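There's a structure below that I have some questions on.
With one protein chain held back, the other chains of the complex are shown just where they sit.
Chains here go by letter, A and B, matching the order in which they are written, and residues are numbered from 1 within each.
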Amino acid sequence: MRNKIIVGLSVAAAALLAFNLYKVFMVLPDEINQGAIYRIIYIHVPSAITCFTCFFAAMIASALFLIRKDMRYDAVAAATTEVGLVFASVVLVTGSIWARIIWGIWWTWDARLTSMFVCWLLYAGYLMLRRAIDEPTQRARLAAVLSIFAFTDVIIVWKSIEWWRTQHPGPVLSIRNGGGMAPGMEAPIWWNYLALVMVATILIMVRMRQEDFRREIDSMRRWAHAL
Amino acid sequence: MVEARNLMYMFYGFLAAWLIVIIYVVSIAVREKHLHQELERVRRMIEQREKV
Partner (left out) sequence: MTPAGSIATTARHNFLTMSWLRGALAVTVKDLRSELRSKETVNASLSFALVILLLFSFAFDPSADTVREISGGLLWLVFAFAGALVLNRSYARELTNDCLDALIASPISGAQMFIGKCAANFALLLAVEAICIPVFGIFYNVRWTQHLGQLALTFLLGTWALTVIGTMFSAMTVNLRLRELMLPILVYPMMIPALMAAIRLTTVLMAGNAITGDDMIWFRVLTGFDIIFTILGIAFVEIVLIG
């Protein structure tokens, strides 16, 4: 059943991505001030929102683990954080490349970029913490608390362009009561977000299947030692 | 001139993004392979112990 879902989602995601790619490159006109480079927004922004969605899901899973003590929530938290970290990397790299063209610099230490980098460091630290602890219950417990602490930075990243004047552009998306984009230019962001969420879900499901597999191997190993 | 550089960087951007995702997928596949190998090892361990 799970495999069917994975395959189904893969097909849907691939189709959506292909359609979006066509739309982004063929249909949409160049932006007045930036030229062609602005099209990176259609992978930069959806990746960012996907990344935050993943970290939000990880926080919820962590909280649920602490309340219910069910190890499956821990597996969800680990998988979503890993995938979230991948998308965070995509955001930082695509953002840098875009910045090089329009601002002339690869990086700057304004509130948004700094807090996003800190976010990456925190969740990378989460994965390191998981690897540092052998005992499963202790690992799940400490990782859950860290996940909740780390999420405070995600909130800072999201709100940073409202709270501070940053090098990074201010709020633009319609959901943020921002400056707004030209009609027709915002929709592909949300379609790409949907596609990336599907990709993230697939990766998370595959990763969780691996976690189940690992737990099976661990229990078989324990049985082998008991023999 | 600027146009060409603009377009080039845009492709680099998309390329970099998908490269990161692909590297992650490859790492998942590698991990899967290791898990299968470990499963084989544990199975063989069980068979040995059961024979004894």
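FYI, a contact is a pair of C-beta atoms (placed from the backbone, for glycine too) under 8 Å apart; a residue touches a chain by one contact, two chains touch by 3 or more.
Computed from a prediction, not measured in an experiment: that's the story for all the values here.
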Original post:
What chains on display are touched by the one that is not shown?
Top reply: A
Original post:
Any idea which of A:Leu16, A:Val118, A:Leu194 or A:Met208 touches the chain not displayed?
Top reply: A:Val118
Original post:
Looking at the whole complex, which of A:Ile43, A:Val76, A:Leu146 or A:Ile189 touches the chain that is not displayed?
Top reply: A:Leu146
Original post:
Looking at the whole complex, which of A:Met1, A:Met128, A:Ile175 or A:Ala226 touches the chain that is not displayed?
Top reply: A:Met128
**OP:** May I ask you to list the residues on chain A that touch the chain which is not drawn?
**Re:** 66, 114-115, 118, 121-122, 125, 128-129, 132-134, 137-138, 141-142, 145-146, 148-150, 152-153, 156, 163-164
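As a convention for this text, only the chains that are shown with their structure count from here on.
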Subject >> Approximate Å spacing (C-alpha centroids) for the pair chain A, chain B >> reply: 18
Subject >> Touch list for chain A against partner chain B, complex >> reply: 34-37, 39-40, 43-44, 47, 83, 86, 89-90, 93-94, 97-98, 100-101, 199, 203, 206-207, 210, 213-214, 217, 220-221, 223-224, 227
**OP:** Name, in rising order, each residue of chain B that touches chain A in their complex.
**Re:** 2-3, 5-7, 9-10, 12-14, 16-17, 20-21, 24-25, 28, 31-32, 35, 38-39, 42-43, 45-46, 49-50
